[in-house]
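Of the protein chains in this complex, one is absent; all others appear in place.
When the chains are written out, they are named A, B and C in that same order, and each has its own residue count from 1.
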Amino acid sequence: MLIELKPHVDRFAFIRRLERMGLQAVAQGEQRISVVRGMEEGVMPELFAALPEVESVRPLKEKFKLASIAAAKKTVIEVRGKTIGGNELFVIAGPCSIESREQMEVCAQAAQKHGAGGLRGGAFKPRTSPYEFQGMGEEGLKILKEMGEKYDLATVSEVMDASQIDLVASYVDILQVGARNMHNFTLLKELGRIKNPILLKRGFAATYQDLLLAAEYIISAGNPNVILCERGIRTFETHTRNTLDLNLVPALKELTHLPIIVDPSHGTGRRSMVLPMARAAVAAGADGIAIEMHPNPDRALTDAAQTIGFASFEKMMKEINLIHKCLSEV
Amino acid sequence: MLIELKPHVDRFAFIRRLERMGLQAVAQGEQRISVVRGMEEGVMPELFAALPEVESVRPLKEKFKLASIAAAKKTVIEVRGKTIGGNELFVIAGPCSIESREQMEVCAQAAQKHGAGGLRGGAFKPRTSPYEFQGMGEEGLKILKEMGEKYDLATVSEVMDASQIDLVASYVDILQVGARNMHNFTLLKELGRIKNPILLKRGFAATYQDLLLAAEYIISAGNPNVILCERGIRTFETHTRNTLDLNLVPALKELTHLPIIVDPSHGTGRRSMVLPMARAAVAAGADGIAIEMHPNPDRALTDAAQTIGFASFEKMMKEINLIHKCLSEV
Amino acid sequence: MLIELKPHVDRFAFIRRLERMGLQAVAQGEQRISVVRGMEEGVMPELFAALPEVESVRPLKEKFKLASIAAAKKTVIEVRGKTIGGNELFVIAGPCSIESREQMEVCAQAAQKHGAGGLRGGAFKPRTSPYEFQGMGEEGLKILKEMGEKYDLATVSEVMDASQIDLVASYVDILQVGARNMHNFTLLKELGRIKNPILLKRGFAATYQDLLLAAEYIISAGNPNVILCERGIRTFETHTRNTLDLNLVPALKELTHLPIIVDPSHGTGRRSMVLPMARAAVAAGADGIAIEMHPNPDRALTDAAQTIGFASFEKMMKEINLIHKCLSEV
Partner (left out) sequence: MLIELKPHVDRFAFIRRLERMGLQAVAQGEQRISVVRGMEEGVMPELFAALPEVESVRPLKEKFKLASIAAAKKTVIEVRGKTIGGNELFVIAGPCSIESREQMEVCAQAAQKHGAGGLRGGAFKPRTSPYEFQGMGEEGLKILKEMGEKYDLATVSEVMDASQIDLVASYVDILQVGARNMHNFTLLKELGRIKNPILLKRGFAATYQDLLLAAEYIISAGNPNVILCERGIRTFETHTRNTLDLNLVPALKELTHLPIIVDPSHGTGRRSMVLPMARAAVAAGADGIAIEMHPNPDRALTDAAQTIGFASFEKMMKEINLIHKCLSEV
């Protein structure tokens, strides 16, 4: 249930009244309150509509309450002066794994030069096999932070476990939840404690509703700054590593107010497909793109097959900006 | 094996020589021959390279020989003065089912007015249930032919069985093979007998290789005019009717010389998603779009939920033409 | 709608009366009639219940009417003195492709010796590539017929197109519709004209409902003798060729009265998995098993990797009969 309050009503006092009735409610914007728990006990919305403080009452039918498009206006997140979910495209670029200071510096230069807003790099790597490179750890985060500041880029890195949140958040602007952790509910709840934006990647067999409910875990725990990310699902097709599902973009635009970013690198697993699918994502309405980029893609320690070089990155930026501009003029 | 002949060599005489050796070969262009059968018997390509008529010899590693990008230059198909697979976008629009002369006339007008090249309409409908509307049959084909001629549009309609080919081909320019028939090998072989372009829809659990091998059936039987069509696959996601797989577009551009068209109506099953996914398809590099359009979409006898009206169609044409133009200028 | 008639009412006269009202009805058993078409026009079942000839009326909610468990008692099909769908297991064994008289004779001997009821062998082969072995054709069917008669086995072979039905039916007891043709509606309807049992294989992306509606096409066209066959679906798993979906067995036992057979050869694509999955199928309640068997499995022209030899076949028969017997005693 969404309660629109009359002007000048103290929404926090109103929430406390609801809590005394056994309901859990969250403030959304100046005059709006979402009741997210307790409604199943047979509470009648008509009663609330009759209260003098209340302007109007609407039902929230979806299982995801706070992530629902009914619950809020379009979420626009600001990091380092750029916006995510607003009118500009937000591009996150960088290597899969942070390997060295030199590697990150040239990536950051390229990212800045061609107009990316974010710099990515994995320090803790979730690897399917325990015998594969697991990342540089905190040392990598330090390098990422330094380059983010030097080149004025929002930094993005993955957090693999609730116990790492404070460490990663002390270095990084945007914390990424990997596809394999999208259903790690302990991690999601703990990310509700911080205020950093969360880049939440879709699990590779998660439905749209699953993804929105994962976002709901973070938001209902206190952090509304969630960015959704499509990165490919598992299907019977074996030509590509995953099947990038761009249908998610227009589908979620109807269901949620959260920004949506697309990762064509993991989504396809093939370097030659990154540019066309980045273009397609922007044409479908995505708020941004996350890609894997490396000064020497063939030598990347991880994900080499899907990593692009700087020349391709420059070309991609031109193409997607052109499409974005041309759609904004229609 | 691809054999490049020297200038002025009689390629048909050369093919007959190959046939006497137990090989099956097909002429491709002026000087090129593909040997598609018989190679498995241990024929050594070096021997052919030594012949005086032969310029060079190349292997054809893929299971699909004639559909392979190695086998030919980009296929450009001409119908009614428009090209498919060339520099222009080819848009096919029309209702799922032909319902009446009036319905087809207003569709044809809208298609022509906004720049579509093709008019579609089903006369024989493959329906999952035997109790659903099965189409108007030949009566519908007559209407389609009339409107195609009156508005100078290439007509497209489905052929469900080998026994219908001659009937459908006598009325229609482009014969469609539906997704459910992509593996109907008898039908595919028989379509090799005619010269009409074939719009071959991807089966909803067909891999890219399966689709190319289905095309190979048609081409190897004598008809090189195959247009591939992505229309969504079956995955675990239930929000959309199917999962439109745009990855196919750039993937197939690397594997085949055949034109590729995308059908966002069946691919998503949702009217509101048709436009964004049409834009995305063009941005990914598709040669055209096939959509379901109806003067009164909610009253369409079949596929109402995914059918758009004329105003949306006009908007779609503007958007995809803009994207197509802007990409051709990069 | 299911109409139960009173004793001694002439059901065919009654059906003709229904037809004059614009309804299509099918007789099922002595006193029962299914109305399968025309109900959508707002016909009220109560009116029929009030007729003097009518004992009772029940709704048929599923889209599949005649295949529905509500429509009939368990279908038991008799071929050459064996039953399918009754109390005994019905096992179909034989090579993927008929290759020679000698091959078929030893297969038939082994099948008979170890208690199989059916002998399979492909004469017309649906192959993904046009360059692969396409079968022996009519010559193969003659061999199959001879061996079926000599060893008193019900013969099973695939029909790929409506135009082949009469030819195949003139040699073979049970006509198989392959997975790739499950949605070939023209073929399905034409199979309704004959009386031979039809072994209908599940398409590799067909839902349970899709399969039952395919059966409905055959039954509503006049042939009630349909045997359903699970043979694996397409999933993301690549270790096996397909994912044999045994859940279908208990699920369909609740939805339909038709017999259900499982094919663990295609279902897994791996010889070593055929026996355990055959056992599992019988334990799940399957009415029979269809397997690929060859005197020299490694030399089979088609499907070698999933074909078992005679010793394994003997072992399988022992195991599944043991399980079948032990379950019938619970």
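Assume a residue touches a chain if its C-beta (ideal position, glycine included) is under 8 Å from a C-beta of that chain, and two chains touch if they have at least 3 such contacts.
What you see is a predicted model; the values in this text were computed from it and never measured.
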Seminar exercise, completed: Given C:82, C:279 or C:294, the residue that touches the chain left out of view is C:279
For this session: Among A:100, A:163 or A:296, choose the residue that contacts the chain missing from this document, as touch is defined above.
Result: A:163
Seminar exercise, completed: Across C:21, C:76 or C:322, the one contacting the chain not displayed is C:322
Exercise. If the hidden chain were put back, which of A:16, A:37, A:73 or A:150 would touch it?
Worked result: A:37
For this session: May I ask you to list the residues on subunit C that touch the chain which is not drawn?
Result: 205, 207-209, 233, 235-240, 243-247, 249-251, 253-254, 267-268, 270, 272-273, 276-277, 279-285, 315, 318-319, 322-323, 326-327, 329-330
Seminar exercise, completed: Residue list for subunit B contacting the dropped chain reads 205, 234-236, 238
For this session: Mind listing the subunit A residues that contact the chain we can't see here?
Result: 36-37, 63-65, 126-131, 160-164, 180-181, 183-187, 189, 203-205, 210, 213, 216-217, 220-221, 233-234
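We take it that only the chains that are shown with their structure count from here on.
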Seminar exercise, completed: Averaging C-alpha coordinates per chain, one finds the centres of subunit A and subunit C separated by a number of Å equal to 49
Problem set entry | Whole-Å gap between the CA centroids of subunit B and subunit C | 33
Seminar exercise, completed: dist(centroid_CA(subunit A), centroid_CA(subunit B)) in Å evaluates to 37
For this session: Check each residue of subunit A and list the ones that touch at least two other chains.
Result: 205, 235-236, 238
